[in-house]
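Only one protein chain is missing; all other protein chains are in place.
Note that the chains are named A and B in the order they appear, and that numbering of residues resets to 1 at the start of each chain.
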Amino acid sequence: MGETKRLVKLDHIQKTFNQNKVLKGVSLEINQSEVISIIGGNGAGKSTLMKILTGVYKADEGSIEINGDKLTNYNPSIAHDKGIYLVPQEPLLFPNMTIEQNLTIGFHKKKQEVREAAKKLIEQLGWNFDLSRYAISLSIAEQQQVEIIKGLLRDSKVLILDEPTSSLTFAETESLFKLIEQLKNAGVGIIYITHRLDEVFQISTHAVILRDGKVTLKGKINEFTKEMLIQGLLPMDSEKDGSHSYEKCSVDRMKEEKILRVQDLCGDGFKNISFDVFKGEVVGVAGLLGAGRTEIAEAIYGITQVKSGKVILNGKDITHFRVKETIESGIAYIPEDRFLNGIFSISSISSNMTAQVIKKQKYFIDKQFEKKITDEYVSRLSIKIGSQDDEIRSLSGGNQQKVVIARILSMNPQLIIMDEPTRGIDAAARSDIYNIITQLKEQGYSILLISSDLEEIERISDRIYVIYRGTCNVCLDLEEINATNVMRAAFGTYKGSENYV
Amino acid sequence: MLKKIPKWNLVLFLILIAEMIIFGLMNPRFWNINVLLNSFNDFIGIAIIAFFVTFVIITGGIDISGGAIIGLTSVVVGILSQVAGLNIWVAVFLAIVVGGLCGLLNGILIAYAKVQAMVITLGGMLLYSGVALVLVGVSGASTYEGISGFSQGFINLANGKLFGIPHSVFIFFALLLFAYILLHRTRYGRYIYLTGINQNSAEYSGIDTRKIITSTYVLSGLSAGVAGVILTSYLGSARADFGAEYLMPILTAVVLGGTLITGGKGGVIGTALASIIVGFLKLGLQMGGIQTQYIGLATGLLLIISVAFLGVPEFKSNVKRLVTIKKDRGGKLNA
């Protein structure tokens, strides 16, 4: 082998959003013919790092070197010229263009050539595409495939794949891996972002573990074992303080009352879902991304429609209630995407907190009442704020989430559905939120916790229902809860559910 | 940021004072309180609509049909009272209801059918002013002279004075107070803001955002109806083209008043101050001997400059917001 050329060098990259330090000095190098897997949990800073590498964000500190040139004034257009291409996790296609137009746009080459190249590539991959379909009609997986083809067509020197397999089928994944192998042999540097450890060993030459904005582990893949990678992903012992103090209890289901009963619920994205939640219990809802957990929660809450089945809260049928009515009858929901569905970013902290509770008042707004409520919850949930009148976007993610929790607590609900409550939140705030959940449980609230974070759901749930492809066949009791069982059930291979695979 | 709005109001207030000093120096007659109070008649229609267009813009929408509704309600008052022979106050009431119905149509199509506000109110603008022309045409009234012959009682509605102060000043402040309380002191007003800042979050919080959005267009339509009645009374005749030139000044008042065109932030006090500023600007330039046509230059510049000025500091935080939204959305799409 000749000398491998260094393609990219990132040096001590730092980046802060809204006082939230996402990257705390990350260095990374990639050479020709390397496949570097970047592994990290939610909010570890992977996506941000990649957006800096592609010029979409500017780093606050640190330098970027490509092909040995140190670059200032870096932007996406330069990144393209230098052959760096990101296949985004969230496909950024042009919905009102055909696949072919999506593939050919922005190319300096002749359309005819590009089309031929695209066809060849698709054939090579063994994928099946009608190039004249409009992007708006593609499934997420298909969109992702188009994005990958887009990147490959560009003869990229460095190809970044951001969790490309998250919505691909097994066969599609296999063909992608073959392709990665080919590209590697052709000298392309590949950065592969993933959650899946098996894939790491299958395709990469190097692994980098990112946790809380720092690189905790870096090196050649053959120096690592899976166990070592997991160690690198886990929080340090010092950060782990009190992590196991969450008291779990198996509620005596003969004695306690059923708060929520879901019977044979069907809707878009799920079918025949049945489960119960008892008083003072934390029930986890586990499953892979896209398994249908959020869809179930939104149907219960009244955002989307239920096709058939029943939702019963305290003996009362609330199946076809609208949001307003489910809130009144005692269900609260903390949405998965805080920015999109949770907060009112340019409104004050206090009006964010009282957005629901003001309903209990007559026509006029009572500022004193708002202040009282805000003060109460700021101290109860120890929310760190400057002034109540500050905009909520000035807070850190964890404190924003606490404001959302305060908002629903002020309505005094009986059942709280939390959908990924700790996504994008730093470690300290995360353990605060776990404490809040445990306290709420002790106070007799029932909690339905939807989470993709294995550690989280394992640690704080009393019982776990696992959703697999829109169905719910597994319920893990307290003594059965462990990472392996949850994982197996999420992949549809838990005992008794094998026949569904 | 809530502190920032009163700050902008203060700036507006200072502009108003500066304006009065400058125009007064150019022509001391400007300092005559009666001249100033009488000038309210000239911009009352703009101000009234602008108060409620502020509501619409805070929800993240826009309403450009107000001017057309003025013409329509003016014609409705004229035809119902002068051609159909109805009691003038019944006609006034019905005309305002018509304004509200126009707003309701806008609102339903925007909130429930989810068509862009700009498209619907543009269509509405053509439709309502078109209906006004049709009504004039069908009733056989002269398009150019309009319908006149209103009773003195009705004429007095806008032209009358109470304690030597024109009625329009009272109407201005009464509606301002109403709009202020509604927007800044009630739960309904809070819902308007929340809906404008993040309609999704508002939905998840159990707010019926579609109803809220529709209601703002109804209010805007009603206010245009009121403005149409007042304008008819003030000028003593009903014409279909009344209000045709109001689009620009209404939006100037709202935007100069500090309301974000993208929604979620703003207030009626700012709109009120801005409409007085624009109104006095017109008066002052006229009294300073500057031709009426030139005034558009001043308002046009004022509009662009104020938005640029308000927009630049906003810009940075907007970018920040976008960036953070994107960051979290990255995960969302997998779900």
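In this text, contacts are C-beta pairs under 8 Å (C-beta built on N, C-alpha and C of every residue); 3 or more make two chains touch, one makes a residue touch a chain.
As a convention for this text, contacts and distances are computed from a predicted model.
Peer 1: For the chain that's not shown, choose its UniProt protein name out of "Cytochrome b", "histidine kinase", "Autoinducer 2 import system permease protein LsrC" or "Transporter".
Peer 2: The record names the chain that does not appear here as "Autoinducer 2 import system permease protein LsrC".
Peer 1: For the chain left off this view, which of B:G45, B:G66, B:G103 or B:G124 is in contact with it?
Peer 2: Checking the options B:G45, B:G66, B:G103 or B:G124, the one contacting the hidden chain is B:G124.
Peer 1: If I consider the whole complex, including the chain that's not displayed, which of A:K271, A:K310, A:K359 or A:R380 touches that chain?
Peer 2: Selected residue, touching the omitted chain: A:K271.
Peer 1: Can you tell me which of B:N27, B:N200, B:T262 or B:Q286 touches the chain that was removed from the display?
Peer 2: Within the whole complex, the residue contacting the unshown chain is B:T262.
Peer 1: Specify the residue from the set A:I149, A:A291 or A:I481 that touches the hidden chain.
Peer 2: Of the listed residues, the one touching the omitted chain is A:A291.
Peer 1: Tell me which stretches of chain A touch the chain missing from the display.
Peer 2: Per the touch rule, chain A residues meeting the hidden chain are 54, 56, 76-77, 79-81, 86, 88, 92-97, 101, 104-108, 111, 133-134, 136-137, 139-140, 150, 266, 268-271, 290-292, 295, 468-471, 492, 500.
Peer 1: Provide the residue numbers of chain B that touch the chain removed from this figure.
Peer 2: 62, 109, 113-116, 118-120, 122-131, 133-134, 136-137, 143, 244, 247-248, 251, 255, 261-262, 291, 293-297, 299-301, 303-304, 307-308, 311-312, 315, 318, 326
Simple rule for what comes next: only the chains that are shown with their structure count from here on.
Peer 1: Quick one: report the Å distance separating chain A from chain B, using the average Cα coordinate of each chain.
Peer 2: Centres of chain A and chain B (C-alpha means) sit 44 Å apart.
Peer 1: Under the touch definition given earlier, write down the residues of chain A that touch chain B in their complex.
Peer 2: Its residues touching chain B are 17-18, 22, 42, 47-48, 57, 88-91, 140, 162-163, 166-167, 289-290, 293-294, 301, 303, 323-324, 326-328, 333, 335-348, 351, 355-356, 358-359, 361-365, 389-391, 393, 407, 423-424.
Peer 1: Within their complex, state which residues of chain B touch chain A.
Peer 2: Residues in contact with chain A: 1-3, 185-190, 193-194, 197-198, 200-208, 264-265, 317, 320-321, 323-325, 327-335.
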